[in-house]
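All protein chains but one are shown in place.
Presenting chain A:
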Amino acid sequence: MIRQRSAIGLLLGPFVALLAVVFLAPTLYAIYLSFFARTHTGLGFGNGQTAFVGLRNYGVVLTDPSFLQGVGVTLLYSAVFIPLVIVGALSLALLFDSGVVRLRQISQTILFVPHAVPGIIATVIWLYLYTPGISPVIDLMKGLDLEVDFLGLEMVVPSLVNIALWSGLGYTTVIFFAALRAVPQEVIEAAAIDGAGPVRSAVTIKVPLIRGTIVTVLIFTVIGALQLFTEPMLLSKVTPLIGPRFTPNMYIYDAAFARNNHSLASAASVLLLIVCCLLSFAVTRGAARGGKA
């Protein structure tokens, strides 16, 4: 019994220690900072002090038009990106699993490779492809009489979604495919004997059986989408349509490092954390309820 306990401690220890140092401590510190801020009265000269400011920073974040716009942009991005990546990856995984696709392993590898490219590098690659004057793609499309400004007003969000899809689709496909491989072969065979074609067995047998995986991937994708940062940060260097507060995460970065207001940044971070937790909870609950029905 004691040995078992110490084994648990030993095995969980590193995880708990890391969790405490890199997650819990910073989170608690951020919560502290969001309530205790540098504050002034009147004009503010010569009377600055650090004091408890209650929910003031939260009120400011929630009434800041630039933050609310960032939330809007993220919602729009999520509404486009999440269905595309989930449905796309699931379809590809089902295709691979059904054996329709030849050279499965090579195709899978090709799909997966972009995931191995770090997000910054991926964005730089796409930046090159998006920039008029240097992009071979834009030149090629011009040859076909197609004029597209990838960094223009209507194309900014689609261009961001495209980068994220390119990086994320293969990875998600591989996760779904691994889950599909774990579906017992007898179940599929039984379905086939009962007369289910490949499409029907995919939709009514395989997908429900990997529902747990789909929910997990959905949670990660939602959280990832809410934390959109690297891609728009880099694109903001080349198009004025992406400002320094384009997404909530960029807002936080701007508040901390451009505006020097760490309390405001902390309040926005805590809000983002709460939203992420709530959404994860909602997705899990929704899935559980759906499972019962």
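In this section, a residue touches a chain if its C-beta (ideal position, glycine included) is under 8 Å from a C-beta of that chain, and two chains touch if they have at least 3 such contacts; residues count from 1.
The working rule: contacts and distances are computed from a predicted model.
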Item to check | Hidden subunit of the complex - UniProt protein name among "Xanthine dehydrogenase family protein subunit M", "Germination protein, Ger(X)C family", "Carbohydrate ABC transporter substrate-binding protein, CUT1 family" or "His-Xaa-Ser system radical SAM maturase HxsB" | outcome: "Carbohydrate ABC transporter substrate-binding protein, CUT1 family"
Checklist entry - Thinking of the whole complex, not just what is shown, which of A:Ile31, A:Leu84, A:Ala192 or A:Leu241 touches the missing chain? => result A:Leu241
Checklist outcome for this item: Contact residues on chain A toward the hidden chain run 37-46, 48, 53, 56-57, 59-61, 63-66, 152-153, 240-241, 243-245, 254, 257-261, 263-264
